[in-house]
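Just passing along the structure, written as structure tokens.
Only one protein chain is missing; all other protein chains are in place.
Each chain gets a letter, A, B and C, in the order it is written, and its residues are counted from 1.
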Amino acid sequence: AEDNAEYALWLGDDSLILAQRLSWWISRAPEMEEDVALGNIALDLLGHARSFLTYASKQWGKTEDELAYWREEEEFRNLRLTEQPNGGFGETIARQLYFAVYQELLYTRLVQSTDSTIAAISAKALKEVAYHVDHATQWCLRLGMGTDESARRLQHALNLMWPYVGELFQDEPLNERIAAAGIGPLPSSLREEWDQRVSAVIEESELQVPQAKAAMAHSRAGDHSEHLGYLLAEMQVLARKHPGASW
Amino acid sequence: AEDNAEYALWLGDDSLILAQRLSWWISRAPEMEEDVALGNIALDLLGHARSFLTYASKQWGKTEDELAYWREEEEFRNLRLTEQPNGGFGETIARQLYFAVYQELLYTRLVQSTDSTIAAISAKALKEVAYHVDHATQWCLRLGMGTDESARRLQHALNLMWPYVGELFQDEPLNERIAAAGIGPLPSSLREEWDQRVSAVIEESELQVPQAKAAMAHSRAGDHSEHLGYLLAEMQVLARKHPGASW
Amino acid sequence: DEGRAAFDAIIAADGRIEPRDWMPDDYRKTLIRQVSQHAHSEIIGMQPEANWISRAPSLKRKAILMAKVQDEAGHGLYLYSAAETLGASRDSMVEALIEGKAKYSSIFNYPTKQWADVGAIGWLVDGAAIMNQVPLCRASYAPYGRAMVRVCKEESFHQRQGFEILLSLANGTPAQKAMAQEAVDRFYAPALMMFGPPDDASPNSTQSMEWHIKRFSNDDLRQRFVGMIAEQVKVLGLTLPDPELRFDEDSKKWIHKELDWVEFMDVIKGNGPCNAQRLERRREAHEDGAWVREAAAAYAAKQSKKMQEIA
Partner (left out) sequence: DEGRAAFDAIIAADGRIEPRDWMPDDYRKTLIRQVSQHAHSEIIGMQPEANWISRAPSLKRKAILMAKVQDEAGHGLYLYSAAETLGASRDSMVEALIEGKAKYSSIFNYPTKQWADVGAIGWLVDGAAIMNQVPLCRASYAPYGRAMVRVCKEESFHQRQGFEILLSLANGTPAQKAMAQEAVDRFYAPALMMFGPPDDASPNSTQSMEWHIKRFSNDDLRQRFVGMIAEQVKVLGLTLPDPELRFDEDSKKWIHKELDWVEFMDVIKGNGPCNAQRLERRREAHEDGAWVREAAAAYAAKQSKKMQEIA
């Protein structure tokens, strides 16, 4: 059960940190329809995060908010991709494409998890994630085939986010135990299908699949990029000024 | 002495917050020479801030760091202009022009303060501020008369920062007492010369002096814009994680 | 003048005007102005609350706040659509906003300085908005009325959420309760001013009431509102910053303190604490997003050309 909780924490942290990033766009998107669309995606992710963190927190006799607001940077388990800065709209879309396809493949497998809570959360989330994939795909096509400038910008963004893709498929010792127990897939087992699907979108968008190698990363052990500290300072500042308060 | 300390706090907070803003540019400036130049200005301002805050803190049996790291947003006394976001280089230069000219006029008067500490700090700072004025002036000329794009950008930046100028010259009850005691000038008494000098730079740069009216503001009473909270969350995060620690 | 006769008859019967119907130019202009201002208020109104999304103190509150601010974008979209049925283009309306030529509710030019402000905005600002908007569901211009029905449904939800935020704070730690009171103190007068100037200083209202766009006068609505919050504040265990506030049995009216209409006009004119910031944020989002909108338009054009070639 410790493993299940830790695994749920990983899943929850990915969605929480990405939701925190995406929510910045609400009131700043390139069109008002996108304030709504990116807001929806952020809300969906925050919903997944809350479900997973609530599940994890019970194991440790805590609450979702204790996990979100009172852990230190090195206790967070989210992947580096999710903590990358929003950059411009192109960077956000590139990050969305990579992450949403990953999450869809992952949740598709988790629906069959031997952990019935994880299976149930994933089943509910899967419908939402299908929309996230579609949203990112449509924007890739529009930007890739829109204007020369938009193609150039999206290509740059795809390249920029690529070094953080490798980590999505990195098998950790916990993953081995999770896979052995039938709770979830080995990350590496998702790579091939991810490559096919993402390459197909990028190629249909008339852009190049990036070639860069993966950046060294070990986020599941709490080893983060320089970006996460700033994100957490902002996210946690108010809650930490009022220890023990209810909201 | 309470008045002297409070006044020193105002002066210190202005320089501290602007130094915090400016220091962001170190490693991000448009040319490496500007990493050095903006870094110098930020360092000078931080130096003034430390002198004034140290002076203020003694009155209250505190340290400069207790004032910088352990006050809440509404306890900060800096002017709104100093907390405005850096924006691009144009916005930073516009803010510098407005603030540096103000500070030079102010320190010139403070050199004759009946408070010998304030007079001494100001005398030392004045030489540095003369360089800040020159730096901002030179960049106004370059951007104003450089390219069409740079002129457009700087004009926008000058307009954007203008609403926060009015507050620089707003007389507060404390200012009346400070002026009566010969400690410092009434802010309103600096306005005419400021207008002349800033207008001269803007006109020489072949740009228009902005016309907008002042935004309502009462920063000396702790009433800040939405920007300050984010700045403080970042500035104070580490110190607050280690209450009572020495560094 | 068959058109005018039909129009007058519909108004007289308290019926609804549809986009295809004839309508007087002034009616159209008044509506375009009102509906677009209303849309702008939704869009600009996202900013003060969005200011707390990243720092919301619990995940539940964060989710509720995100949904709320996102709803406001949706409201803006319905309302721009309603204005478009009157012949105004969204681009021209957005441009007028960014250039500072259009108005929006002046309350959004005040900063949200602390978390409790999100509660105060929900309770007081959305509360005042609903008071204004419920009668607009019956506005004579049908698309506006229909948009308001959707908007009001969500707004009343938002108001309840704002009230709940304040209730939690008021029942929380002393620091939380002080924060709630301080927010109510700051937003009370600006919220009362949301109904606009007193009736004797509001010259356009009469025509709008004759056209059945407006149904109640500014002061009438303000009366209802202040009566409502005077009751609700007791439940919160907070106070309103108005020692003069009382119900006068003789006139059957609420007496409240004098409002600062000089400040109100000053904020309307652009000199509030955040006017420049709000417009700059909108301008920046619009300008930074230009390449994205251009790409979407170019892609759509290419796709439709491709479709035609196939056909």
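We take it that contacts are C-beta pairs under 8 Å (C-beta built on N, C-alpha and C of every residue); 3 or more make two chains touch, one makes a residue touch a chain.
It should be emphasised that the depicted structure is a prediction, and the values quoted were computed from it without experimental measurement.
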Visible chains in contact with the missing one: A, B
Residue of B:Leu81, B:Leu168, B:Ala217 or B:Val237 in touch with the missing chain, whole complex considered: B:Val237
Touch residues of subunit B, complete complex, unshown partner: 16, 20, 23-24, 26-36, 39-40, 42-43, 46-47, 49-50, 53, 64-65, 68-69, 88-89, 141-143, 145-147, 149-150, 153, 234-235, 237-239, 242, 244-247
In subunit A, positions touching the absent partner: 73-74, 160, 163, 212-217, 223-226, 229, 233
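Operating definition for what follows: only the chains that are shown with their structure count from here on.
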Closest chain to the centre of mass proxy, which here is the mean CA position: C
Most remote chain, CA-based centroid, reference being subunit B: A
Distance from subunit C to subunit B - Cα centre to Cα centre, in angstrom: 36
Centre-of-Cα separation between subunit B and subunit A, whole angstrom: 40
Where subunit C touches two or more other chains, by residue: 55
Contacts with 2+ other chains: residues of subunit B: 229, 233
